[in-house]
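Here is the structure we will look at, set down as structure tokens.
Just one protein chain is left out here, and the rest sit where they should.
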Amino acid sequence: MSEESPRKLRYAMIGGGRDAFIGAVHRHAIALDGMAEFTAGALSSTPERALESGRMLGLPPARNHGDWRALLDDELRRPSDERVDFVTIVTPTDTHFSIAEAFVTAGFHVVCDKPLVQSSEQAETLVQAVADQGSVFGVTYNYTGYPMVRQARDMVRDGTIGTVRKIVVEYNQGWLATALEREGQKQASWRTDPAMSGIGGAIGDIGSHAENLVSAVTGLEIESLVADLGALVPGRALDDDANMLLRFRGGARGVLVASQINTGLENDLRLHVSGTLGTLEWRQERPSRLIHHRHDGPKIVLTRGSPWLSASAKRASRIPAGHPEGFIEAFANIYRGVFAAIKAKESAGTADPIEADYPTVQDGARGVRFIERAVQSSKQGQWLAFD
Amino acid sequence: MSEESPRKLRYAMIGGGRDAFIGAVHRHAIALDGMAEFTAGALSSTPERALESGRMLGLPPARNHGDWRALLDDELRRPSDERVDFVTIVTPTDTHFSIAEAFVTAGFHVVCDKPLVQSSEQAETLVQAVADQGSVFGVTYNYTGYPMVRQARDMVRDGTIGTVRKIVVEYNQGWLATALEREGQKQASWRTDPAMSGIGGAIGDIGSHAENLVSAVTGLEIESLVADLGALVPGRALDDDANMLLRFRGGARGVLVASQINTGLENDLRLHVSGTLGTLEWRQERPSRLIHHRHDGPKIVLTRGSPWLSASAKRASRIPAGHPEGFIEAFANIYRGVFAAIKAKESAGTADPIEADYPTVQDGARGVRFIERAVQSSKQGQWLAFD
Amino acid sequence: MSEESPRKLRYAMIGGGRDAFIGAVHRHAIALDGMAEFTAGALSSTPERALESGRMLGLPPARNHGDWRALLDDELRRPSDERVDFVTIVTPTDTHFSIAEAFVTAGFHVVCDKPLVQSSEQAETLVQAVADQGSVFGVTYNYTGYPMVRQARDMVRDGTIGTVRKIVVEYNQGWLATALEREGQKQASWRTDPAMSGIGGAIGDIGSHAENLVSAVTGLEIESLVADLGALVPGRALDDDANMLLRFRGGARGVLVASQINTGLENDLRLHVSGTLGTLEWRQERPSRLIHHRHDGPKIVLTRGSPWLSASAKRASRIPAGHPEGFIEAFANIYRGVFAAIKAKESAGTADPIEADYPTVQDGARGVRFIERAVQSSKQGQWLAFD
Partner (left out) sequence: MSEESPRKLRYAMIGGGRDAFIGAVHRHAIALDGMAEFTAGALSSTPERALESGRMLGLPPARNHGDWRALLDDELRRPSDERVDFVTIVTPTDTHFSIAEAFVTAGFHVVCDKPLVQSSEQAETLVQAVADQGSVFGVTYNYTGYPMVRQARDMVRDGTIGTVRKIVVEYNQGWLATALEREGQKQASWRTDPAMSGIGGAIGDIGSHAENLVSAVTGLEIESLVADLGALVPGRALDDDANMLLRFRGGARGVLVASQINTGLENDLRLHVSGTLGTLEWRQERPSRLIHHRHDGPKIVLTRGSPWLSASAKRASRIPAGHPEGFIEAFANIYRGVFAAIKAKESAGTADPIEADYPTVQDGARGVRFIERAVQSSKQGQWLAFD
């Protein structure tokens, strides 16, 4: 457990007020390692609710804003030793672009929830702004923060399973199995609303995680795909069930399933990567295990916290094997990667890739293209090239 | 454990000599319940090997034949109280049609391995012959013999999980992850040879089981599909990896994966059926459990041998809960179904559907069409209607 | 799958008529490999029920007896080529001794259910009779027939886990969680009745299996023990819950739990053997896996049917990995061991230890002493030496 002395970073949160699930997760994740301080916020799109949420979370009045533009103005007025180091954007997708672009352009580092933005055009603009500013920009594809996902990635990279030939990724949830959005549930409401979520429903909310997981672990690029997106709960405007066949550059084949109507399932994200020498299986609901099926010997079960894991898997772990770590720790690992990158910037050094390990704005941009292509393929009922 | 006194049926086996995996499974399965006697055989396509296999298995010389036509001639010469009641065909697929048609036409009941035949034309001819003769004709889609598969079917039928909306079936094996066929392994050789297996590789050998499992459990009919079949081991003539998106009549969506190149996997057939009220999950490698995820209460784990299972699940079980049953018992359940149907014919009665529970020639014919459509869709790179 | 031609052995069953659970298991197990024929029987202690059961199971009238003495007389009158090769005794424990002794003395091989007899005195007499006659005498401690139990034994023997230091064995069932014996359930009635079961309840019925499993896998001998046996269902005369601490010769420690009042549990037999280099875990309800925890590397999961298993584990398996085998196959493996021993006797040869692998009358005798010592320790409330 590495704990260092140095100054805590300061951050502002945009969105994530009361009743927001993911804002609190971000705050818990950041708090866990004590590396950054919650300094300022504009916690809701409704000014009163924003201010009330900030008060409840203990923000001082001067740093508690009713609106993200007010927050930005205030930050810019402050001396650099008071100013936040980064902002975390946890609003619905429709507002990501304008907020992220404004803060990047103003010289702040940014962490943004996924999907990054609502179109490839926005994504490209943002990628360019980040490049121009030299900002650190992390996208919270949090599942790649799990130690055993990083172990899987490292085992693919180092050739342990040979050449990857087949990938199956499934992300099944059940929470949208009924028309929850008509009961006023906030999460359901915005995620099923094209105005706030964009063109993708399940494909955007969780399919995007699945795509990122595949990309992060295998490094393979999708060449073409055919998708079948359905709104299986009657009356829903966006897909709640997405199924795809994938072909990767180099010849590997894949299947991707992302569905939110699997009644009674919780958060069942599974990855299966098969190569010429072995197959890896990982499941988010039991995240400390990575199963390695071999061609020429018995199955191996790798567990978090073991001395024989890769350097990056070990770095992503806090406590000994057998003492379960979970979702918040994985989330915190993404933040630790962003913090290492910010600190490397500060000291004008080069970030250690094992330390500064986080999904970037490019990963976010590719995720947006993925959603677009999936929706397009499904509408047209045919295979499409990815690019 | 129901054991009854009456006369044992007599059967002949065609194929299944030494070194044949599945012939021995059929004999073990038939022997298990002591309901039928191995009476005659033509156990290989090579006469000497056929005769040698018969001797080793204890067939009397007069009933041990070098060739299935000799077997048929001999049977027809015998009085009915010596004649076999049924023949079991466990040869490679290319010979199924001529053997099955000859025995059906000659008035015998038949059990045939899957896939049934090599084309829909053959299948239709056979369906007609069975109808004309009033034969009992079982196809050994053995996975539907598992008690918990029958329980799943009954829970779909009785509305426990509501209207089915989503199906994912995966059948992953690893035994063809290398070019085993070039090392002279007999099973690999014929299964990867179009002359013996027909147009389908993995899609025929195991995809066909997956299709049957879905059909048996849900009763849904495939309306259209898009398939991506690949020969991922270089130089292979038939697919060893098959991935499909399915649409079912009535609106349900599905994904089917059948792959034999998942290095290190064994026989990992999994079914996931999700409806408006719940989701069922079953896995062949842990066959005694059926997991029932509910929308409005905790998960339920149903186990084989429990008093609260459906009548057909209970009938398919021999020993108490917690005493594992396996593959052979499930296989034997298909035979018990065929035997019940044969006995009902004998007594000119109506077969009890819980007793005479087995996959029929129609199931076999649908399976052949499934293989054809999958291959065609993959070649054309597009969605196709099933019919 | 080894299948050989030679003559089938003939057997008689004593006990195991209608409604008897274990008789049918024995018949299924023997039938599975087609190595022996059910030739004669005295299937119940009640003559009418015995005869009726024999008729239902298809015994010819001349070989169907109302009483085991009549069966013995009849067998002795027959020429040796008609006579049964062995008898299988599946009656309640109180009758084992007189039946087994009579058949051994008369020159028959015997398979007897566990526990062997009701006292160490009887056991010693029987051991002597078997030695005098040179009989093959198997005791159906069936759990040691599982391939992965044999693999565990071989891994202990070959030093894979180093010196064994700690053993935990638990056998938990729930079927006697209520006073089922008062509802006329036959199995419950005799197993809770001291007149039929002897001094041990759960300790005899299942504790005895646990003791045998430990002995078979580790080869260690119990040096001393302290036991706490309880009749937790009010009014029960015999223990339904047994807990013990064990010390083994050489210094290893152990814990043994055998309980039939664990409401809702099925047949949860678990073995945990820990040595200086590794720990093995096996669970009967998931019998195809053996988990090997290592000190210096990741966990290994060995599965039935793999090429890298020991010779005796491979011999105990019939079908490929991933195609579940179960309780009946394990039971049949005990019989295959007995048959190999009988055939070695016939040919005056030496039995191959990998073939003739079965629990012997000595194992049975040690099991009887185990029950006695456990009961005595519990009554006296103190540690006792085993011998």
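Chains here go by letter, A, B and C, matching the order in which they are written, and residues are numbered from 1 within each.
Throughout what follows, a contact is a pair of C-beta atoms (placed from the backbone, for glycine too) under 8 Å apart; a residue touches a chain by one contact, two chains touch by 3 or more.
All of these numbers come straight from a predicted model, not from anything done at the bench.
Using the document's definition of touch, tell me which of A:194, A:320 or A:353 contacts the absent chain.
The missing chain is touched by A:320.
Looking at the full complex, which residue from A:151, A:173, A:360 or A:378 touches the chain that isn't shown here?
Once the missing chain is taken into account, the touching residue is A:173.
For the full complex, which residue in C:41, C:92, C:275 or C:337 touches the chain that was left out?
Checking each option in C:41, C:92, C:275 or C:337, the one touching the absent chain turns out to be C:275.
Considering the whole complex rather than only what is displayed, give the residues of chain B touching the chain that is not shown.
Residues of chain B in contact with the hidden chain: 291-292, 297-303, 306, 308.
I need the residue numbers on chain A that touch the omitted chain, in ascending order.
Per the touch rule, chain A residues meeting the hidden chain are 1, 3-5, 8, 21, 24-25, 27-28, 31-34, 38, 55-58, 173, 175, 265-268, 284-288, 303, 305, 318-329.
Residues of chain C in contact with the chain that isn't shown?
161-162, 165-166, 168, 170, 172, 174, 177-178, 226, 228, 230, 232, 241, 243-245, 247, 251, 253-255, 257, 259, 261-265, 272, 274-279, 292-295, 299, 381-383
Throughout what follows, only the chains that are shown with their structure count from here on.
Given that chain B and chain C are copies of one sequence and touch, is their interface built from the same residue numbers on both sides (over half shared) or different ones?
Here the answer is same, because the shared fraction of interface numbers exceeds one half.
Between chain A and chain C, what's the gap in Å when you average each chain's C-alpha atoms?
Centres of chain A and chain C (C-alpha means) sit 55 Å apart.
Send over the residues of chain C in touch with two or more other chains.
If we look for residues of chain C contacting two or more partner chains, we find 303.
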